[in-house]
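A single protein chain has been removed from this complex, and every other one stays in its place.
Let's look at subunit A:
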Amino acid sequence: MNVNQMIEWAAVILILIGSIVSVISAFGMIRLPDVYTRSHAATKSSTLSVLTCLLGAFIYFWVHDGFVSVRLILGILFVFVTAPVAGHLICRAAYRSRVPLAKGSGEDELKSKLFPEEHTVK
């Protein structure tokens, strides 16, 4: 087994890790109780899975075809810039339209800040 093959195996393992993380992220979307905890699974795991998959594809095409695809690197960059902002916006919109938290949640410091009138009533 020469060096090129070993690097190709590394790419294969990267893509495998990416798919496993993405499956776990999907499990998280099903199992977790509310919007906010689901957004944890969605933002973090999907970012890492996309990163490893694209990186694996990049390495594979580089070693196998000798083709350096800058578009894959740009894709990684764009996912990194946009995924946390998307998660933040979805959480924020959910909180502002008063989606309740899951049962058994701890204290909620944001409520008195965003909806002061309800806080005084309770």
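Assorted remarks:
By definition in this document, a contact is a pair of C-beta atoms (placed from the backbone, for glycine too) under 8 Å apart; a residue touches a chain by one contact, two chains touch by 3 or more; residues count from 1.
We adopt the following convention: contacts and distances are computed from a predicted model.
Taken from the listed names "Monovalent cation/H+ antiporter subunit E", "NAD-reducing hydrogenase HoxS subunit delta", "ABC transporter family protein" or "Protocatechuate 3,4-dioxygenase subunit alpha", the protein name that UniProt assigns to the chain not shown is "Monovalent cation/H+ antiporter subunit E".
Hidden from this view is one chain, which touches subunit A at 21, 24-25, 27-28, 31-34, 36-37, 39-41, 43-45, 47-48, 80-81, 83-85, 87-88, 91-92, 95, 101-102, 104-111, 113-114.
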